[in-house]
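Left out: one protein chain. Kept in place: all the others.
When the chains are written out, they are named A, B and C in that same order, and each has its own residue count from 1.
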Amino acid sequence: MSVTTEELTREEVLATGTMKAFVMNGLGKVGFSDKPIPTAGPTDAVVKTTRALICTSDSHTVNGAIGPRENLTLGHEAVGVVYQVGSLVKNFKPGDRVLVGAITPDWFDEASQAGHSSQSNEALGGWKFANIKDGVFAEYFHVNQADANMAKIPDAVSDDAAVYCADMLSTGFLGAELSNIPIGGTVAVFALGPVGLMAVAGARLRGAGLIIGVDSVPHRQELARGYGADVIVDFSKVDPIEAILDLTNGKGVDSAIEALGSDITFQNAITVTKPGGTIANVGYHGKGDFLHVPRLGWGVGMSEKSIVNGLCPGGSLRMQRLLKVIENGRVDPTLMTTHTFPFGELNVAFDFMDKKLDGIVKPLIVF
Amino acid sequence: MSVTTEELTREEVLATGTMKAFVMNGLGKVGFSDKPIPTAGPTDAVVKTTRALICTSDSHTVNGAIGPRENLTLGHEAVGVVYQVGSLVKNFKPGDRVLVGAITPDWFDEASQAGHSSQSNEALGGWKFANIKDGVFAEYFHVNQADANMAKIPDAVSDDAAVYCADMLSTGFLGAELSNIPIGGTVAVFALGPVGLMAVAGARLRGAGLIIGVDSVPHRQELARGYGADVIVDFSKVDPIEAILDLTNGKGVDSAIEALGSDITFQNAITVTKPGGTIANVGYHGKGDFLHVPRLGWGVGMSEKSIVNGLCPGGSLRMQRLLKVIENGRVDPTLMTTHTFPFGELNVAFDFMDKKLDGIVKPLIVF
Amino acid sequence: MSVTTEELTREEVLATGTMKAFVMNGLGKVGFSDKPIPTAGPTDAVVKTTRALICTSDSHTVNGAIGPRENLTLGHEAVGVVYQVGSLVKNFKPGDRVLVGAITPDWFDEASQAGHSSQSNEALGGWKFANIKDGVFAEYFHVNQADANMAKIPDAVSDDAAVYCADMLSTGFLGAELSNIPIGGTVAVFALGPVGLMAVAGARLRGAGLIIGVDSVPHRQELARGYGADVIVDFSKVDPIEAILDLTNGKGVDSAIEALGSDITFQNAITVTKPGGTIANVGYHGKGDFLHVPRLGWGVGMSEKSIVNGLCPGGSLRMQRLLKVIENGRVDPTLMTTHTFPFGELNVAFDFMDKKLDGIVKPLIVF
Partner (left out) sequence: MSVTTEELTREEVLATGTMKAFVMNGLGKVGFSDKPIPTAGPTDAVVKTTRALICTSDSHTVNGAIGPRENLTLGHEAVGVVYQVGSLVKNFKPGDRVLVGAITPDWFDEASQAGHSSQSNEALGGWKFANIKDGVFAEYFHVNQADANMAKIPDAVSDDAAVYCADMLSTGFLGAELSNIPIGGTVAVFALGPVGLMAVAGARLRGAGLIIGVDSVPHRQELARGYGADVIVDFSKVDPIEAILDLTNGKGVDSAIEALGSDITFQNAITVTKPGGTIANVGYHGKGDFLHVPRLGWGVGMSEKSIVNGLCPGGSLRMQRLLKVIENGRVDPTLMTTHTFPFGELNVAFDFMDKKLDGIVKPLIVF
């Protein structure tokens, strides 16, 4: 590791150092824990956390979505300062302010070579934080293949904004990208949580001519309009299929984005898409044995409606591009920050998010 | 219409002419009927039939798949000789030997402009023969937008072979095209009827490195090997999912093609496809309210397995290219012709096909 | 033709009717001429002109770019009201307010079936107006395959804005589409005339993270900033290659758009694009035997820099989508209208455009 004397000193501290982490301890249980500060292998880095965000999927994890976990540090959305780098890391040094993708692929794997890095090693294998290794809700966290999985944060971008790139922008924009929106095309976004909101912003970034947001929560509807939705369909008041067909002269949309992970919105997304259009699923489906494709809505299997999905893209290039979107004023994600908590109160923040208290959208955690 | 004296004479015949047609008369009923010879509008043509093929979907239609029909001429796979052309037709004249796609799109429609001509006017709207207008099981049949929907048959290609381009090659190859096969990639084709066989041939044409055919009928298995399948999985003897995973080192295939129209093969196709791979559905799904996507097999909606489908592409360009495939010896579809009947015995042929008698694969009808 | 009595009366007028047209009469000569009002064949329409725009390529044509022409009506950018429709036209009727693409393809042709409708029948064959048939600088003009080549103008969109869709938005946006811009990607647009300005707007619509406009004219630079350019490179003051490399940390841009039709900007576009990036040429190259690809700048033919080009897409679907872009406030093209002239002064307007007088960008012609 090519570090300065200062860092070597840190290394010594590191040898015996411990840190505070917010962990899952079995289904439904969370709390703080003391853990050793991680160390970096030859291609890795360790980052000192400065900001993090809680994701709905953190709640899902604690509630059992990926099975039981013991003493697993939670969290996958964070930014920080490089603390240690491995001997083979070329592009970063201690002290660099960095963004780390929520998904940190193995770039050597065949899936990465095929353009599906989020599936490296196995299905969803790029998802390591708070899944197959400790997450980012800790004073320090470990980053595999650091040169490929981190990006320097430009001076003009705050940590408070940059942290949204790790997952929210990357996943939401992916919905827009996968749904193959033509310039001037029509898009329906199902569910306007943070991912859906960024799917709206992403649809705007891809040049959609009409963006229809589907949600029933007023504050989300308002945010969606701010991010570029032209029309809101409140499914608690009207039939969303009818409403969307009406808005498109009975033709259906070019592109539909499922940003919730529910079987019924998945079905509706297929039904309201025109023949030849694309349905992009970016919602995590946590329940049931099957998703249901409406046989007639899918044109008896011959309507040329493509159903695609994806997992939040990671990687230094993706992160750099998302930071550029913020740096040059295309999208301001901090409008979604409804609450801020210090790291020491992450348990409170987590409870707010789990129960969706006080109209919470995204809670920012300050370290 | 720029026709010669000889054709003008035909025209006169045409004014009062009648022809024999093989029609559906309500659910489950078929028979011969006398009908007027059709006439061509300005952009259309009328073709005198020389060869036709019966398709399994003709049986589906008679058994009610698209609802009741009265006195509807059946059939959508045919070749013949141009009998009459409309005043705006530029590229054809009476006497030309032509292939007509089973799907005859409206090339003015927006869906065609978007690259989805089979969906012109409405979902599956390019499918006109024996659906929204009389089909090709008649001595003459009508072709809309003739310049765009017919192709001249090269001298080196027989009618017996050319007729397979109308649907079998176009649909089977589409499965291979949609499934996004890389050179050297692995492919599984579910069901080895005529469409599945042409999907195998199509997979070979796209450069697949390993082609796995799934079927239990020995004669089909044999044909599949002839068309390029490297391995046959007989689902009546082994679990197809396990067998395919074994053949791919547990990774699954790059591409899966559903060529049957069954919910269970649809599910299996999804399950055996690797993350980042593509499932192409070209089977007609005639039953049930829903197709079922296995939640875990689809990676909880995040495994980047794309599910796409398509309806047999039509059009003069497509037909020309398929004829070239036959002309230059890439694929010989006549190996699928297990039976031949004169037009006058179409009722017998239809019964053979409906009941799948005598190991029938495709019956050729000679006019 | 399904017209009302009123229209039938118009038809009679039409039989003997004449109209005023602005024509080219040999190289370098223009003037007004009386011509018969055109009539519609079965699939066609005749449109009464309300607004038109002069294009730089009209000047090119008069100056000999496509060879000599006698009594050829000029102009290809116009909107109007349907005057007559042919017997097979389904979607339009006299009185409809319509936009007609500058390019009016033959949708039956193989090139259209292959997704290249602008190349129907021959290279650039979709370009008919003021090339192989009379253009739109007349009181009435003829539209081939009307259902496929016209779009109704929404009430919320003015003729003054809609007329920009015919060519400027379609061509400029095409530059952005062809150049394959990723969300957050970097783009350089060479030349900021009307097409370049719309390429800037198009790059913004596709989600570019950094848009660099290259031009030396202050008014154009200002317009470009308004349409979304983040940085302007004034090639009269700095070396554009150095400047663009500096702005991209020496890496070059993801996408470059050539919107002028000059060999030197073509070369620069290639040089400043990063390996793996795309150069989209939408400028008309009117001079020289060859364009020059810098051997080293193109990585000795192995740098994976794709060089693509395109001709303004036409068609009802394209036009509808462009109108949606205006209708929902994404882009306001009327900012480019620097001058307005009545049809009777088209000769004056033409002279302004030909000589680029008075800082003219686009002159609007009112009928």
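Here are a few things to note about the model shown:
Here, a residue touches a chain if its C-beta (ideal position, glycine included) is under 8 Å from a C-beta of that chain, and two chains touch if they have at least 3 such contacts.
In this text, all values refer to a predicted model and were calculated from it rather than measured experimentally.
By the touch rule given at the top, the unshown chain touches A, B, C in the complete complex.
Touch with the chain that is not drawn comes from one residue among C:D34, C:D155 or C:D289, which is C:D289. In the complete complex, the hidden chain is touched by one of C:E122, C:D246, C:D332 or C:D351, namely C:E122. Looking at chain A, the residues touching the absent chain are 41-43, 87-88, 107-110, 112-115, 117, 145, 147-148, 315-318, 320. Annotation for chain B: contacts to the undisplayed chain at residues 173, 176-177, 182-186, 202, 205-207, 209-210, 230, 320-325, 327-328, 330. One chain is missing from the display, and on chain C it is touched by residues 111, 114-116, 118-119, 122-124, 258, 261, 266, 274-276, 281-295, 298-311.
Convention: only the chains that are shown with their structure count from here on.
Using the mean of the Cα atoms as each chain's centre, the chain most removed from chain A is B. Same-residue interface: chain B and chain C share over half of the residue numbers found at their contact. Chain B and chain C have CA centres that are 40 Å apart.
The set of chain B residues touching two or more other chains comprises 114-115.
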